[in-house]
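The excerpt is restricted to a subset of chains, each kept in its original location.
Lettered A and B in written order, each chain numbered from 1.
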C-alpha cells in the first residue's frame, strides 16, 4: 500500500553513552510516523480518539541494522501491510539520510478499541479512513 | 520539614553521548521521589488523584553541579519547603553515591487542582496528608 514518509532529526537526549540513538527511541519515531500517515490521509489520530477509537500497540518488532547519531536526519517510511477484522499492521523502514542506508526496520500490530476499551471490529467508516488514497486528500 | 530519601539506579537509556545522565531525566527522578515522599506518609499520589486532586508542576528549577553516570546509584533527598494557600514547593538534593557528592539541587512548585482541573485551596484533609510525620505512618 501507499507509504508515507516522515522526516525526524535526532535529538541529543535520544542518544546514549555508546554515541548512537538509544534503541527505545525508534518506537517514539514509529509513533510519530503513524501520526503523519493519518495526516497524509486527511485525518488525525487525535480525531480518531475523539470519535471514541484507540489503536493501542499489541506487538512491536524492530531490527537494528545500522547507526543513527545525534543531529542525523532520518526518514521513516511507513505503510499498512495487513488489515484483519480488528487489527492493523504498520511496517517501517528507517533511512539515515547522512549515509543513505536503511538502518532500521520494524512493524507494529494494533487492535482497534472502542470507547469501552475493548477490541472491536473495524467498522466501515474506520475502514474507509485506513483505505484512503493520500493523493485524494490534503495533508492536515 | 522531614525529608524522604529515594534511591534510583541510572539507566543506560538515561545517558547521552557526553557519557552522563541527560539533564531532563532529573525531572523524572524528582517525580519518583515525590511518589516516595507520599508513600512515606502512608498514602500514594495515585490515591490523591482518585480523590479528585492533582498536583501539576507549575515551576521547576535544577542546578547541575556534578556528574551522574550509567549504573550509578543516586539518592534523591526530597522535602516540602513551603506551603501556600493553593501551592506547595518540594526541594530536592541528589547525591551520587559513587562519589558521595551532591550533584544536583532543585525545586518544583505545584498547584493543587480539583477534579475540574482548576486551582483550589488546600483543604484541611489534604493539608493533614502534607503535614503527616512519616514516623507515625507505615510506608505504603
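Note that a residue touches a chain if its C-beta (ideal position, glycine included) is under 8 Å from a C-beta of that chain, and two chains touch if they have at least 3 such contacts.
All of these numbers come straight from a predicted model, not from anything done at the bench.
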Number of identical chains in the entire complex, 2 depicted
4
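Just so we're on the same page, only the chains that are shown with their structure count from here on.
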What angle of turn lays chain A on top of chain B when you fit their CA atoms, given in steps of 5 degrees?
180
With chain centres defined as C-alpha means, what is the inter-centre distance between chain A and chain B in Å?
34
Could you pull out which chain A residues touch chain B in their complex?
12-13, 15-19, 22-24, 69-70
